[in-house]
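The structure under discussion is supplied below as structure tokens; questions concerning it will follow.
With one protein chain removed, the remaining protein chains of the complex are shown where they sit.
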Amino acid sequence: MAKITYREALRQALREEMQRDPSVFLLGEDIAQFGGAYKVTQGLYDEFGPERVKDTPISEEAIVGAGIGAAMVGLRPVAEIMTINFILVAIDQIINNAAKISYMFGGQVCVPVVIRTPQGAGHQLGAQHSQNFDVYFAYVPGLKVVCPATPADAKGMLKTAIRDNNPVLFIENLALYNTVGEVPEEEYLVPFGKARIAREGRDITIVAHSRMVLTAMEAADKLAKEGIEAEVVDLRTLRPLDIQTPAESVRKTTRAIVVGEDWRSYGVSAEIAATLQEEAFDYLDAPIARVNTAGIPMPYSKPLESAALPHADKIVATAKAMLPRRFRK
Amino acid sequence: MAKITYREALRQALREEMQRDPSVFLLGEDIAQFGGAYKVTQGLYDEFGPERVKDTPISEEAIVGAGIGAAMVGLRPVAEIMTINFILVAIDQIINNAAKISYMFGGQVCVPVVIRTPQGAGHQLGAQHSQNFDVYFAYVPGLKVVCPATPADAKGMLKTAIRDNNPVLFIENLALYNTVGEVPEEEYLVPFGKARIAREGRDITIVAHSRMVLTAMEAADKLAKEGIEAEVVDLRTLRPLDIQTPAESVRKTTRAIVVGEDWRSYGVSAEIAATLQEEAFDYLDAPIARVNTAGIPMPYSKPLESAALPHADKIVATAKAMLPRRFRK
Amino acid sequence: MVMKPAEPRRAPELSAESAVGGSAQSPPGAGFLTPDRQAQLLHWYEQMVLIRQFEEAAAEMYTRAKIGGYLHLNIGEEATVVGSMGALAPQDYVFSNYREHGHAIVRGVSPRAVMAELFGKATGTSKGRGGSMHIFDVEKRFLGGYGIVGGALPLAVGAGFAMTYQSSDAIVMSVFGDGSTNIGAFHESLNMAELWKTPVVFLCVNNLYAMGKSVAEETPVTEIWRKACAYDMAAERVDGMDLLAVYEATTRAADRARQDRRPTLLEAVTYRYRGHSMADAGTYRTAEEVEHWRRRDPIVTFRGKLISVGLIDEAGVDEIDKRVEEIVTDAVEFADQSPFPDLSTLYDFIYCESAEEREVTGG
Partner (left out) sequence: MVMKPAEPRRAPELSAESAVGGSAQSPPGAGFLTPDRQAQLLHWYEQMVLIRQFEEAAAEMYTRAKIGGYLHLNIGEEATVVGSMGALAPQDYVFSNYREHGHAIVRGVSPRAVMAELFGKATGTSKGRGGSMHIFDVEKRFLGGYGIVGGALPLAVGAGFAMTYQSSDAIVMSVFGDGSTNIGAFHESLNMAELWKTPVVFLCVNNLYAMGKSVAEETPVTEIWRKACAYDMAAERVDGMDLLAVYEATTRAADRARQDRRPTLLEAVTYRYRGHSMADAGTYRTAEEVEHWRRRDPIVTFRGKLISVGLIDEAGVDEIDKRVEEIVTDAVEFADQSPFPDLSTLYDFIYCESAEEREVTGG
């Protein structure tokens, strides 16, 4: 296995799928010679040329809409939205067109478009550039929503997304691009709808997705030092959602924390908590807790931003408060 | 008390506030001579003239944005978005501007804009015109989100919304416009953040908002005929959310169903269920259940649409399945 | 010394008349009405009659509650519908808005399937899922009616891009209304279409109203074709009540797309006789105005021309009327007798099957 960055894993996936299938093309702002604002598409323009790596004006609605239209007539577009903060001007296309075209027209046509975009905070980009909107897409029947946490998943899930015949929101995370992980040398795909046990443990379950998986792992390390064995579940895909893997875990540990980088109220972790309490009600020894970003527009100032984000320590503190007395030193 | 429609209640609120405060004005598509697509603003153009009842082009983003800009310099705009399905093209303005301007600029300016829009389904309007997006706004710190279920609340809450110094999403419902209810003759305001016990009961709690309050009441009537006394809680506002009123109810009844006209997964009811299980964990005798619209783009065909919607019977069946054996006849 | 201010520059002012394609000396289509084209011309005439009768039947079925939801009719716009669709080739794609029954039928979608869709039946074009606003027929390359104003324009740009990408000789037509030209998606789409040189014909059906608002209440530039200046896009305005004028202008635009790989903004000025949808009584328009346009009725006008050059006679007209009546009656009967979708199919079609996904999940 090679150790590569999350960014490189994405790039490999794009490259391999473009080599494999000539109907795959990329479109987005500054993705060609510029290589993408976060350099994910670097080098692909040189290899595949201007028709397959297509720069666009700053017109997110048209970018996504053109992707949908091209998908309807046989192409497999991968649209990059520079960051998820700019997806709001294009969300109508995603929800009213991409998600509905198959159903509303009686299954006559598929929309195999992938929309790649990073979310997340932590770089002092301020309120308009530090958001998480995965929940907006997870809410919508007709979409698939995936949030890989590791380079291996990033690559395998992006390849699956491109081959999927449905619109896929492929949600990356700004803070993950430089993270490194092992990626198989040989070709592989990671299926949608299968959560992953990132770490086994018996005392408490921590459910997370995307960057928060890393934070959960950090928290689990810290808890382990105090003799608490946390099981970390990486959801991987929000729609389809594999609730059985975390539910199984909770039935074993009897306690769960759902961690999200998004806002707590009405966010992804609300759905996970609400469903887990249904699936594991009789096993629960404590209410399912949530740890999230503070419910505020993200402030620019470093200390404020840092205080607003969900850190491992908050998970640790929450876990310890939930566990029986014997765990509390 | 006068018996008037929900539509008339809204109209009275707009009229009274326009009479009271010259800085209040309305803008939206076809709201002037045409009286609004759902006739809520009928007659106001004649009374207040073209500057205060301002027709706009089909430019939702500019409608909302102009409302925000006007609010920043001292007006109190009430923007009508014809239905919530068209708000997606304007959602960037609401989330990236309206919700953030106070915080991101250190509290220097307020954004007293009201955005009125109806959501809901049941009129065979098909997938693109039968949606519920209240959760998208409830998710966002900086917004207030209110969903009146009765004519009295429609009037009192719209007046509160117009006087509020913050952006308010005022979410109506297509199927409520013709409903009738008692409305006080004298001036009154309904505060935000106070849920309402719509019906008292001891056996099970049904939590709802907007049109689903009526469906919940219908279900409660049916349950009562079978000797089951359901307590119905009308949330009224989603942000700020009064969770204590439903939590208190659940602590009493030990069982709860959250009903939403939206999709179940990642919808409003997920947040309510997730928070209720935290607030009433030790009292719960069953997992908190949810009853929602089927997770599909809404089909046009009448029987399909009808099957997809949450009816009283579904609530009744869910309640009976949750209650102890002695309640099941 | 005071500087001489540079005068703001404007696009040249053109009267509506001067902009309408062709001129008084050479009325559009004058040389087109020849015996060798009889079959074609009568077919077009019949299609206009079909739209008219189909829409009238739909309106009636709506009042009889056989049809629900919104219902937007093409009545009055028949020349624009038939003239534009008539200029396309079978391999071309069409994206439309919610006022699209006529476009679908002229594209070759069966009136039975369209009517059944309005009835919400399993035999409808969209298996009852779509309704009036969402007719779709992949075979006829009619890629749908859409309900969000402006929302389908970007799709057409993407499909146009794909035609070039695939080295196809098909082009794409995007149909939308005057009111839709004021929404952001219009701007982004036209800019991108011209920048990328996509083979798209943007057909603006300017029926002078967007719901209750006249075009002048919507935009300072009421001659929609002129908005193309902001993209250096080819543009033309045509009398949308004149089938041949529309046909010829669309042919020019289609050629430009197919041969030159360039988009066109084509404006057809027409009128909807009815309200915006069934609920709208249309009180914002004067009776005189409606009457004025009815006097220019596209069917009557075209029939007159055909008769005057001897391509049809009264008997022929009656025959067509009768044939159309049968088609429409049959469509209504078919729709009425068709079954509603089975409730067990409620969850069908949300997702397309993905071969690869099956493969990787082993499912």
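Think of it as A, B and C in the order they're written, each chain with its own count starting at 1.
One rule holds for everything that comes next: contacts are C-beta pairs under 8 Å (C-beta built on N, C-alpha and C of every residue); 3 or more make two chains touch, one makes a residue touch a chain.
As the structure is a prediction and not an experimental result, all values here were calculated from the model.
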Worksheet item: In the intact complex, which of the depicted chains does the undisplayed chain touch?
Response: A, B, C
Discussion item. In the whole complex, not just what's shown, which of B:M18, B:A71 or B:A312 touches the removed chain?
Written reply: B:A71
Fill in: Among A:Q12, A:S59, A:N132 or A:T237, the residue in touch with the chain that has been omitted
A:S59
Item to complete: Provide the residue numbers of chain B that touch the chain removed from this figure.
Response: 25, 51, 54, 56-57, 59, 61-62, 64-75, 77, 89, 92-93, 96-97, 101-112, 141-142, 144, 160, 163-166, 189-194
Practice prompt. Against the chain that's been left off, what residues of chain A make contact? List them.
Written response: 29-30, 33-34, 37, 55, 57-61, 85-86, 88-89, 123-129, 294-297, 299-304, 307-308
Worksheet item: Can you list where chain C touches the absent chain?
Response: 1-6, 8-12, 14, 19, 21-22, 26, 28-32, 182-188, 191-192, 194-195, 218-221, 225-236, 238, 248-249, 252, 264
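Just so it is clear, only the chains that are shown with their structure count from here on.
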Discussion item. From the C-alpha centres, identify the chain that is farthest from chain B.
Written reply: C
Worksheet entry | For chain B paired with chain C, centre-to-centre distance based on mean C-alpha positions, whole Å | 37
Discussion item. Can you work out the whole-Å distance between the CA centroids of chain A and chain C?
Written reply: 41
Worksheet entry | Geometric centre distance via CA averages, chain B-chain A, whole Å | 30
Worksheet item: For chain B, what residues touch not just one other chain but two or more?
Response: 61, 85, 88-89, 126-128, 295-297, 299
Item to complete: Specify, in ascending order, the residues of chain C that touch 2 or more different other chains.
Response: 126, 128-130, 134, 146-148, 184-185, 350
